[in-house]
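One protein chain omitted, others in place.
The first chain written gets the first letter, and so on, giving A and B; residue counts start at 1 in each chain.
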Amino acid sequence: MTTATADAGLYGEIQAFYAHHMRLVDDGHIDAWGETFTHDATISNNANPRPAHGRDAIVAVIRRAHAELAARGVQHRHWMGMTTVEPIDEHTVRATSYALLMAVGKDRAPQIDRSTACVDEIVRTEGRWQIRDRRVRHDALPA
Amino acid sequence: MTTATADAGLYGEIQAFYAHHMRLVDDGHIDAWGETFTHDATISNNANPRPAHGRDAIVAVIRRAHAELAARGVQHRHWMGMTTVEPIDEHTVRATSYALLMAVGKDRAPQIDRSTACVDEIVRTEGRWQIRDRRVRHDALPA
Partner (left out) sequence: MTTATADAGLYGEIQAFYAHHMRLVDDGHIDAWGETFTHDATISNNANPRPAHGRDAIVAVIRRAHAELAARGVQHRHWMGMTTVEPIDEHTVRATSYALLMAVGKDRAPQIDRSTACVDEIVRTEGRWQIRDRRVRHDALPA
């Protein structure tokens, strides 16, 4: 194993960070979720040729998506797993994970809408972790 | 991150506790599963206005449910994930997770029957963890 050299403390910290991060967006706390990104964060994926630059842009995109879901009576549950964590420097890690996007709603069975692979660069600033760069690859779309 | 301050040792312990706890019930070891609750444990959820009070009541409910599943040739696989762990005091934590209930059986594909969010208060007594209070919110039911 050359890619998973984080010590156990760091590994558990990142798992807990993701749980907190995803629950915020799933529960609609979009501003608090935004604070789990650095101000200059970037998100890119293979679904959109134009990456989102900056926390404000990222939050704006997700706020619209969340409002649209709510209007349809759908809630998302993000599951991340199969995570490896590589320390980059004392304050930075690269975390690679699988992520599932599950859609839930009243009176219906849960449905896995999307499978992705996610590579995050996460930095620790003043004792807390924030995502600086996120790259998502949707399995259902051309690489 | 203000909600995930458990150290790595505690975090891994709770993850392993859940794996053990859920495997017991999935495999039909209902009495041993009962021992992962305190004697005075309470389970409440948004599917039933009347919470179950006490390990004996909890075990009785699950024993009936398990027998009914077995009669239908169905087995459950509980997956918990996206866990955060907050220490309450030296012997108590609050753990918040997503949980999926998967139904499996012979000659059929697995099916996710239920998505829930679960908040447990878990206490350490004589070196082992036991759930004292469990609150489950089913995503498919009114809050």
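Here is the rule we go by: a contact is a pair of C-beta atoms (placed from the backbone, for glycine too) under 8 Å apart; a residue touches a chain by one contact, two chains touch by 3 or more.
Model, not experiment: these values are computed from the prediction.
Colleague: Tell me which stretches of chain A touch the chain missing from the display.
Modeller: 1, 3-4, 6-9, 11-12, 81-85, 96-98, 100, 111-115, 139-142
Colleague: Of the residues in chain B, which ones touch the absent chain?
Modeller: Output for chain B: 8-13, 15-20, 22-23, 36, 75, 77-81, 102, 104-112, 128-129.
The rule we apply is simple: only the chains that are shown with their structure count from here on.
Colleague: Rotating chain A so that its CA atoms sit on those of chain B: what angle is that, to a multiple of 5 degrees?
Modeller: 120
Colleague: Report, in whole Å, the distance between the mean C-alpha point of chain A and the mean C-alpha point of chain B.
Modeller: Going by mean C-alpha positions, chain A sits 25 Å from chain B.
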